[in-house]
Each structure stands twice: as C-alpha cells, then as structure tokens.
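Have a look at the structure below before the remarks.
Missing here: one protein chain of the complex. Every other protein chain is in place.
Naming follows writing order (A and B), and every chain is counted from residue 1.
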Amino acid sequence: MVLTRSQEQLADLAGGEHQRRFSLSSIPPSSRYYWIRVLLENPAALASLIFLSTVIILAVFAPLVTSYAPTFVNPVSRLQGPSADYWFGTDTLGRDVFSRSVYGARISLLVGGAVMFGAGFLGSAFGLVAGYYDRADTPMMRVMDGFEAFPGILLAIAIMASLGAATRNVIVALIIVFTPNVARLMRGTTLVTKRQLYIESARAIGMRDHAILRKYVFMNSLSPLIVQCTFVVAFAILAEASLSFLGAGVPAGTATWGNMVSEGQTYLQRAWWMVLFPGLLLFMTVMAINLIGDGLRDALDPRSRDR
Amino acid sequence: MTSDHERETRHATSFDWRLLTRRTLLTRAVALGLATPVVGGLLAACGGDDDDDDDDDDTDGGDDAEPTEASAGGDATEADGGDDDEPTEEPDDSDDGDSDGDDPNGLGGEPQRGGRLIVANAGQPTSLDIHQPAGGRTPQLIGWHMFETLFTWDAEYGLAMQLAASYEASDDAMLHTISIREGVPFHNGNELVAADVIATLDRWAQLSPLGELLYGSLDSIAEVDSHTIELTMSSPIGTVPQLLARGGQGAAIYPASVIEASGTDFVEEYIGTGPYQFTEFQADRFTLLTRFEDYVGPDGEPSGYAGARNAYVDEIEFRPVPDEAARVAGFQAGDYHYLEELIADQIEQMQADSNLRVATLPPRSYGYIGLNHAQGLMTDVTIRKAVQAAMNIEPQGLASHGEGFFQLGPGIMLPVTVWDSAAGSEFYSMNDPELAAQLLEEAGYDGTPVRWITTQDDLGDYNSAEVGRQQLEEAGFEVELVVLDEATLATTRNGQDGWDIWNGAFILRTDPTLLPYLSSCDYSGWWCSPDKEAAFERLLTEIEFDARYAAFEELQTLFYEEVGGIKQQDNYGIMAIRNEVRNFGPNTTLFELEPEFTNCWLES
Partner (left out) sequence: MTAYILRRIALMAPVLIIVAVIIFSLIHITPGDPAAVMAGEEATQQQVEEMRERLGLNEPIYIQFIEWTANALRLDFGESIFLRQSVSSAMVERVQPTLLLTIYSLTLAMLIAIPSGVIAAVRRNSIVDRILMVFAIGGAAVPNFFFGIVLILLFAVILGWLPAGGYVDIDDDPVQHFRRMILPSVTLGFAAAGLLARMVRSTMLDVLNEDYVRTAYAKGLRQNRVVLLHALRNAMIPAMTVLGISLAGLLGGSVVIETVFSLPGMGRLVVQSIQRRDYPVIQGVVLVTAVIQLVVMLLIDVLYVYVDPRVRYGSD
C-alpha cells in the first residue's frame, strides 16, 4: 500500500513516464506539498480518491443523474430487478434503487461530513484548551473520559432514544460520541507543541493565547487531525447505518444507505438488489475513506512513511 | 347448547363462508342482534388489545384498529359471487376448492405422539395472565394452550362447551345456570370446582371489558353445589356463554388459590386446566410448555377450539425472535415450525420450499385511512373530498401487501360478512387527481402541509402511507409524513392535536356496530353528523336484519359522502408452517383468531 523509499527513488528515476501522467514527481521531497505527491502515488489512496470524488459528484448532481425522485413510489413496478429503466432495480414501494442510492450518498456523506466537522471542531477546541491550559486539563479530560466510558454505539442509541429519530439528531448524537476521541488526540499534540521554543517566543513578543493556539498549535496538529477526521467520517457513516438498523436513526423513507440496507435485508432472498447496491456503495465508500486516511497518514507523517 | 336461543345465536354468530352461501347467510342473519356484538367484541379484543407493547409489531394499538398481517381461516380461491358487481372474491369451501392442489392443513396420516414444537414469536410476553389488558397477541397464542374457558368456539364459530358440562338460561334471560365437568384437574393436581370459577369470574370482571360488560348486568353469582354456579342478572342478558367464551382477555379459569395470591395483579403462577402446562420461562429466550398428562378434556371430534384436545406434541417452545429477517431465515432453516407476523412478500420464496406449507387465506382485515375531523385541514368536507378523489387504492394495496394478497372493494364490512355492500362505491378508489385539484381550489387550500402520521414498525402501513402521500401530492396537497414509533402513533391518533391523517387497518368485525368510527363520535377521527348518528341509532335498535342492513347501507353511503375516512383494500391472511407439522391449518384450528397446536402432530 505504501511506497518504500526505494520504490520512490525508482519512480523518480522513471520520472519521464510519471511526469506525463501526473507531473507530480516534480514536487521535490523538500516541498511542503510533497505529501500530495506521496498520497497520489499510493495506488490504493488514488483509486479511493477517484471513487470518493465520483460519489461526491454524483451526490451533488443527484437530480441530474437520476430519472426518478428518490421518494417517488410506483407500486406497480415494485421489487423489479435491475433493468435499463431501473439500473439498480426497485424496492418494495417501486422506488428506484439507483436514485435512492445516489440521494442516499447525500445523507450518508452529510452525516459523515457534519460529524467530522462537528467532532473535529469541538474536539479540537476542547483538546487545544485542555492541552494548553494546565488548569483546564484535568476537568476537561475527565469529562471526555466520562463520554468515552460508553461504547460509542450504545451512547448514540441512548441519545437517539431521548431525542427521537431525525437526521439532525443522528448528527448530534454522533458528534457527542466522536468528540472525545478528537479531543484526546489534539490534547496530545498540543502538550508537545506548547513546549516548543517558537511558542515561547510568540508568547514573549506578546502574542495572545488564542492567536498562538490558532496560528501555531492548531496548525501544527493539523496533520494528525486530518487523518483522524477521515476515520471519524468512515465510522460515522457506518454508525448511521447501525442506528437505522436498530430503528434509532434517520427516519424511515429518507434515502440513506443505512436505511436501504436495513430495509432491504428483510428482502435479501427476494430482492437482493435492494441491499447489494446501497450496501456496496456504503462498503466501498467507507473503505475508500479509510484507505485515504491511511494514505494521508503515510503521506503526512514522515515517520510512518518510512515504513 | 340446548335451548333454541342457543341455536339461534350460533347461527347468528356464524360467518363461515366455507359452508354457507351468501344468500343463506343473509337469511339466517335475521337473528343477528344480541349475539354478534359479543363475538365481534371477542374478535376485536383478540387482535387489537395491544397498546405500547411494541413486541407485537402487528398491532397498531388502541382497542379497535388492527393491522394487517393476520391470518384468517379458509382458502382464498376464486368463486363467483353471482350478484356481486365489485371485484370481490368469495372464497368457497377449501376442502374441495383448493386450487393449487396442496393441502394447507397437512391432513392424513397417523397421529404421532412426541416431539417438541417450536414457534417463533415476534415479541416476548411480559405475562401469560390472560385476564390482563395490554398483553398483545403473543400471550394469547401461548396462554390458550394452558388455560381453558367454560365455553369456546367450534370450527363454525358456534358455541361449544369446554369446561362447562351444561348451561341453562331462564326464559327471561335473568337466571343462568352453568354446571362444570367433574373430575377436571388443574395443573397443580386440585380438582376444578365451582369456587374456582366464581373466584376467576370476580377477578376477570375487574380486568376485562367483557367481564365488565357481564358484571354490569349481574346481580349475584352463587355456588349451587360444588360443580354448579348460578348467575342472577339485574337486567336480561342473552349472551352469557358468549361473554364467558374464549377470546382476548377472556375468562380463563384459574384456581381460586392463585387468584387469592395475586388479586388483580399479574398472577405469579400459571395454573390452568389445559392440555399443556407451564414449565419454564426464560426472559428473551423461550417459554416452554409440556403436555399435562392428567388432562381431562371435553369429548367429541376436534372442531375449531372445541372437542377433544389430543396434545400429540410433548412440548411446545415459544421463542421470541424480533428481527424479521432472522425470523424468516430461522423458519426456513428449520429452527422453528411456525412463525408469527409473516409478510406476504416472503411467501414467494417459501412456496418453492417443499419443507414448508404455505397458504393464502381470505381477507380478515382492511386498510383504513383516518381523517381528523376535529381539528385542522380535514375539518373541511371539501378538503376531505379532495383526499377521497386523489386516492387510488390498488397501488396502496400493492405497496402494503403485494400482488395477489389483497382485493379491492368499497365495503366497510368485509365481504365474508353478511354486511357486504356496494353503497357509495362511486367514491371508492376514485383516482381522479384533477377532481381533487379542483376541489382543493374550491376549498381555497393554501398549501398548509397535511400531517400524515404513520409508523415504520408496521411495514405494510408505512408503505401504504408513502403511496398515499404521493397521491395527495400529485393532486396538489403538501404532505408532511410524520414517522412515529407505534406507541406514539397510537397516543397521537387518539388525541385531536398534531395530525390530519393516519392509516392502519381494521380487523374483521361481524357486526357494523363494532366499527368504532361508526359507533362513536369520540373515536379517533371524530366523524360526527346528525345523519350518521340517526342511521347508527337505527342500526343499533332495529331488530329485523333487513332494516338493520338498510341502516348500515345508509351509514356506508354517509361514510363515503361525508368522507368519514378512506376505506382501502381488503387484506388476505397468510399462513406458513413446516411440513412436518401435520393436521394443522386453516381448517383444523381457528386461524383467524389464534392458531392452536393442541391437535397437530410432528411427523418424524
């Protein structure tokens, strides 16, 4: 999955070929954009990026690429297999599984993205503060410990049980679940960074804490944060599916991959296409995000790249 | 069982399409009156007394509405009703009319004793105390193997004696004497005596609506001798045996000692007189019943619940398997012999399996869309008419039950009853979005969203709501589909706030007085008008069937003209059982109420 140094050198030697394809190998290892090159030269990550971009584009332009609305019911043509009209077949209500899969990408990606940003933002804020201010550290981290004491999905369903089924609530519940995870990571990097000399200097010249936190500490933690966030996206998408299966997720009828797989599993023997396509999309998307995360880690962390 | 009155009520309560033609039913039904509400009440209570027990995801709460994946008796084969102008089917005698040549009852062969029969329930009972409300269907399915009643029903819905040995009523129906069979042991070894019956009835009357009804007219209950009781009424009541017969929250006879210990709380011990006795319960795992070797049952050929109960199977295990996909898979894999709550879409894959016996049964429920007349948009009759005009029932049926598992028809009483009527059929399934749009304009509809409440706990109802939503939207309505869990749906539906439309289903009623939206202005939907009340008054008080039928037809017409609600499709029942279970099917037990495993055997 990861190119070794020697492979990279070989790739450099074969520069001509590469340049025609990517012109990436012109980025020297010293450049701050070198990681992009490493990432894109990782075949698994590259394929995943292409796949994920396709899914995102399909999701964004969903109305243009589908011929039926995702909620358009047509019981006369229910439970039909894949055909020219219905590429992915139809479900129990005669809804187009292809449309629903494409629109489902919107919700799944929305949940994944919103949770990533929510947990990323809150987790960063908590982590930075806890790591930077000694006095805040213990109380804040104890609270995080408290949230982390629950198995994630259990906490999420307990929250959903109280809030009720809605996409917004799924996002809220999953943000609560994933925030401590991010906070712990950010606290760790902050603890290291704040002892660096340039932070001392910045403080000495009278820079304000929030500026220091924003400009230096946060930026310094960005790489591990980004890597962590990709995994949060992947887990959030899966968690949404599990919540929907348990009846504590996005309301029924809304096209999400989780809902579709969960509704379709009852019909697995009768209409495999109801499950296969959204299931495959879910599986491949989560896998792609994980592979991108791995690739990013390798690309952003020189130590791991050495492996 | 001896008096003429008894015979009459027996006829009156019959709705067995297998033996009677529609015409003979119509003539015999003249006697309808006192008896039918009781049977109907029994049916209603049996299927619909669930409340927030979500284990049983087939019932949608309330004491009156009943979703659809229910089984019914008989066989759905095509027969010409002759004078029917609606696309209704009249199933005929399934003994000779079985079109696919497969015997759904698994008849024939020599009975074999032994083995353990395993049943997959959709949910787990909290208690098997039959008298208690809110138990749902599962406790009934399990409990009636352990408990018995004084009277029960035979295959033709005639009354039969179970624990009773004789019954006599005075001519004025004020004094009722019931003697019980001698030498009937309880599972604890004690003999059943009159004191047990009296203790049971006193408790039952405090818990069960049927009991409350009976005791409402009761002056005193007395022990004549150790095996005879006497009920003295304060007002005449001709249906004492029916009220005491098996049914939802029915008068299952417990030992007096058990009742003393529990009062009206849930009983601590399950001790009955039935052919199976309670052996073990493990939460979320199983309920195990074993044959009661000292059982002393009534004699006679088994018929419905009546007659001999042979208890061929040694043990019956009931397992809660809540996940539908897992339940079906386990059934196909042979883990269970029978499963509750089967949806029609699963039937197809089962039909190919020679290890399974699958049957489609005639309708015993119909889909219903309730409109909130009390508050909001639907208070305007023009808007309601627009809803009516927009409805196309066939896709709703397809979505909720699948092709071949429903039929269309305007009758708000099922065609298997004597009350089938085409009145108002011009307003049934109009499928006229243009007219709907026109009506909306006329009503000055301003685009306020219609709040349609539904639940995903019942997939059929939910699918139906999705289709209905789309039909309304095509006509120009704005619709907000509010998906609630089952319990919340029931609460919301019974209050006037926060909703405009709900959908569910009504189980078979034998008499229209038992349809809550007809009988009461207080029922969810609050359909009320002077015409309706007047027509209902006649339905209730007239004695002659023709006059009652006329009143009912007027009510059905009003239902369509005033748009009391929307009647959807009639839903077929379905049955699936593993083939090694012999002598079990729509003809060997009263499937439409609760199947019973007392006379089936396992073929090795």
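Just so we're on the same page, a contact is a pair of C-beta atoms (placed from the backbone, for glycine too) under 8 Å apart; a residue touches a chain by one contact, two chains touch by 3 or more.
Just so you know, these numbers come straight off a predicted model, no measurement behind them.
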- Just one of A:Ala241, A:Ala255, A:Ala271 or A:Leu296 touches the chain that is missing; which is it? A:Ala241
- Task: Consider the whole complex, including the chain that is not shown, and state which of A:Ile153, A:Leu213 or A:Leu296 touches that chain.
- Result: A:Ile153
- Query: Considering the whole complex, which of B:Thr126, B:Thr177, B:Thr228 or B:Gln496 touches the chain not shown?
  - Reply: B:Thr126
- Out of B:Glu110, B:Asp284 or B:Glu426, only one touches the absent chain, namely B:Asp284
- Against the hidden chain, chain B presents residues 51-55, 61-62, 126-127, 134, 266, 282-285, 319-323, 325-326, 329-330, 332-335, 457, 485, 487-488, 490-491, 494
- Given the full complex, what residues of chain A touch the hidden partner chain? 1-2, 4, 44, 142-143, 145-147, 149-155, 157-164, 234, 238, 241-242, 245-248, 258, 261-262, 265, 268-269, 275, 279, 282-284, 286-287, 290-291, 294, 307
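One rule holds in what follows: only the chains that are shown with their structure count from here on.
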- Note on the structure: Between chain A and chain B, the Cα-mean centres are separated in Å by 50
- Item | Interface residues, chain A side, partner chain B - complex | 71-76, 78-79, 92-94, 165, 247, 251-253, 265-270
- Note on the structure: Touching chain A in the complex, chain B uses residues 324-325, 328, 343, 345-346, 348-349, 394-399, 402, 456-457, 459, 462-463, 466-467, 470, 481, 483, 485
